[in-house]
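Only a single protein chain was left out; the remaining protein chains are all shown in position.
Here is chain A:
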Amino acid sequence: MYSIKTCIKSIIEFHKLKSISQISQRHIKRHIRPTLIELTKRKRKLKETFSNPRNEYLEWNWNAELFAFNSRLTEKFDLELLKQAFTHRSYIINETEKQKQVGIENPILDLVDNTEFIIEGEQIVPLIIENYLSHALPLAPQECIYALKNYLLSTEILAKTSSCIGVKDLILSMERHPTEETLAKTFYALISALNRSVNLEHASLFVRDILISLLVEKDLTEIWCVEDPISILNDILSRENKELAEPRIIAQTGINTLLSVYQIAVYSNKKFLGSGIGETIEEAKNMAALNTLHKMFGLLDSSKPIRCNLKIDDSGSKNLPLTEWRSQNA
């Protein structure tokens, strides 16, 4: 009996010993915290990120990437022109300097830079966008079309677009991580290359699918909004030989409280034009005029979104500027 007891005791103690021996370290070593603090400090000081650009990896095949780029977008880029569109002037200068440093006196690079393409693209793309938008939004005034065009052609949007179609890694430029400006310029170069590979119509289809379709998800009135809606509405009405806009309160609650609401409608020749809601009478009047204008221009929340499947052949129609806008002419 005694032997069994000792046996059990020894087993229990053995387990205890084992569990103690498994804990190899009871604390984090004292040098780790200051080291990590120092490392993060240095990381924050550095402005550039550590990540290597993808085209410096071992597994990188530029030609295969170009082929895939072409078929991913279901496009018909001429591969030589595509190569040229991705090659920036800074890259060629950089490469020749590198060769000179090594000792080659007359460095030869069989690459052509895309400066010409960028200049051509900067002329083509605004025209394409303007033409398409004036067909897609026939009632909108010219100012609206210009504002939308400028929004789409802002460096930020162009850079986002071109990096989201996979341009970022393919660019040959002096910068290791291409800046927004380089990305935007490459987009122009691409459109020009497509224009030369196929034709302008095909290039405009590409711009429509990639760039203009971004507007479908946007509130257009957020990008463009008139500043003094009442006077503009009055101008338009007087041009159409109608009575000036007559605002009337059609509903109100909570006057003299913090949460007052006024609903004001705009009438002309005793006909309802539109209504708006605001916390003060002035605000509600502005909203009503704005609502009426947006209804006229086809920019309401409830009006149809921009269509992205229009095929445009001619560049005939032109939107009227606000100072000449009439509902009959538009």
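For this structure, a couple of remarks:
Criterion: a residue touches a chain if its C-beta (ideal position, glycine included) is under 8 Å from a C-beta of that chain, and two chains touch if they have at least 3 such contacts; residues count from 1.
Throughout what follows, contacts and distances are computed from a predicted model.
Choosing from "Large ribosomal subunit protein mL43", "Synaptotagmin-like protein 3 isoform X1", "CDC20/Fizzy WD40 domain-containing protein" or "U4/U6.U5 snRNP associated protein", the protein name stored in UniProt for the chain missing from the display reads "Large ribosomal subunit protein mL43". Considering A:225, A:277 or A:312, the position touching the chain not shown turns out to be A:277 (whole complex).
The hidden chain makes contact, of the residues A:92, A:136 or A:212, with A:212.
Within the entire complex, the positions of chain A that touch the omitted partner chain are 54, 58-59, 61, 64-65, 67-68, 71-74, 160-161, 163-166, 168-169, 208-210, 212-214, 216-219, 251, 253, 261, 263, 277, 301-302, 308.
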